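Please read through the structure below; I'll follow up with questions.
A single protein chain has been omitted; all remaining protein chains appear in their positions.
Let's turn to subunit A:
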């Protein structure tokens, strides 16, 4: 463990300000020229319960949370209640210290609040410290904060201690606090931070641990963003000005960002009675010619199945977001999983006509959000963005220029009144909404209030004029036209470079993945190559229509491939085998579904033992499923 990266974990109780403190800390490191990446772990509780955030910082780009960490700031859970013997939520008091030790690297630092935490409650604490050569700082952060201001400012005291040990200048943090805090609470906070800093500098040996902050420099200005921010901004830049939703973690983040900003942008946000209504409202607004979206997470998205089918049949453009979390049912509300893939691909009745995009990184989330709107409105089809709790909340630095784009409010093949009057879209004096099919299956549309464009949209099968019609020939013609859009979209997406390849082109082996595991897989691939295994990775960001040719080409170029995904039933591998109809015998799976995303080391280990050495399963954190032909 050395100076080339800092992975700082701040642990405490939910509601103790862990999230905001870590966000400021990450931003300060970013501003100082480092690349940062955060990982957030929290329980489904409001107050109390073990939570932590990791901030990884390095001079080189970072793509994942990394493996383990090297600096623990254990704050103590101020909301912990003395549990009864065997109570559900366990021994809260000791958790910030006790629960975090397994992943702390050798030579790492422990700072704990001796005002709230008692190491004698942590089994074998002394022995473990010695064995791992950890450097322990027991500081009464609680009293320190109380004496100078308020007890809740313990986190600020902890940051002061961190700076003293790592050499981060206090001024960097102070500057951010000035932006974020009102004068009244700013002063005591600054004072507390300085006191803690001085105390450590004077009374402790801060040169002992080999943990310091690397120095770095960005060649262009960076911003700190989460996947949810990027999705919301992508939507705004594509001219989305209508959102309807119902809260559900982690979709709530996008819903909140949009709701807070849309009114100022002249848009409309509606929190409605349920998710069926939410999707139906988005359809209603879109039918009127407005760019609209809705979304949810697993359970809420289940309710949207029926309106989703309505959008398909009426060819109403619609963007729906599915922020996955661990299921089935309400599962683990605050933990990531990629197990709603099949749910999103196949929900709703009939043959589906939809687009499903899965961004892998924060930067891509912005892109994918814009692309989802473009496809929905160009092709008059629902398009869905699927991502997970990991991507939704993780913060990372992205060049600011990435977001510096022109807005696009184009609503696709929608006629003006002049066009409605002149063009041959009418028959029997009436506008034929579902006729005039070009190669790509898209028909011109009108919107209510326009002269000369009246038509009926219906979820029943209908003829070109929009009337309910069950004539077999009409049915086949309409279905074929709707299905034809998918080929056109596939061709469009092929040109988009939504597939990200990483590693040596002529590698022997491959790793296939999708969504938020992209960065972790890429880091694993780099390490495998450094260790002499020749591997490359392909991240697939378009799941429907599936990029059959590109994936086939990738698989044909390697001997064997491992599919990495966060679910128990290998859904992405299943999709790939279904779409390709071949390659089953060369695809094996590495799965994880314990509520935590992969760490790069797990992928390296899984790949090495299972693929290279044909060995035994790794630990019980991950699961290996051999190739179908084995």
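Heads up, the rule we're going with is that a contact is a pair of C-beta atoms (placed from the backbone, for glycine too) under 8 Å apart; a residue touches a chain by one contact, two chains touch by 3 or more; residues count from 1.
Here is the rule we use: contacts and distances are computed from a predicted model.
For the chain of the complex excluded from view, the name given in UniProt is "Thiamine pyrophosphate-dependent enzyme" [choices: "2-oxoacid:ferredoxin oxidoreductase, beta subunit", "Exosome complex component Rrp41", "Thiamine pyrophosphate-dependent enzyme" or "Oligopeptide transport system permease protein OppC (TC 3.A.1.5.1)"].
Residue-wise, the contact with the chain that is not shown comes from A:270, picked out of A:270, A:342 or A:560. Among the residues A:45, A:201, A:405 or A:475, only A:405 touches the chain that is left out of the figure.
Note that of A:314, A:380 or A:516, the residue touching the chain absent from this view is A:314.
Check A:449, A:504 or A:626 against the missing chain and you find that the one touching it is A:449. Although one chain is not drawn, its touching partners on subunit A can still be listed: residues 31, 221-225, 229, 232-234, 236-237, 239, 241-242, 244, 261, 263-270, 272-274, 276-278, 280-285, 287-292, 306-307, 309-310, 314, 400, 403-409, 411, 414, 416-418, 428-430, 447-460, 466-468.
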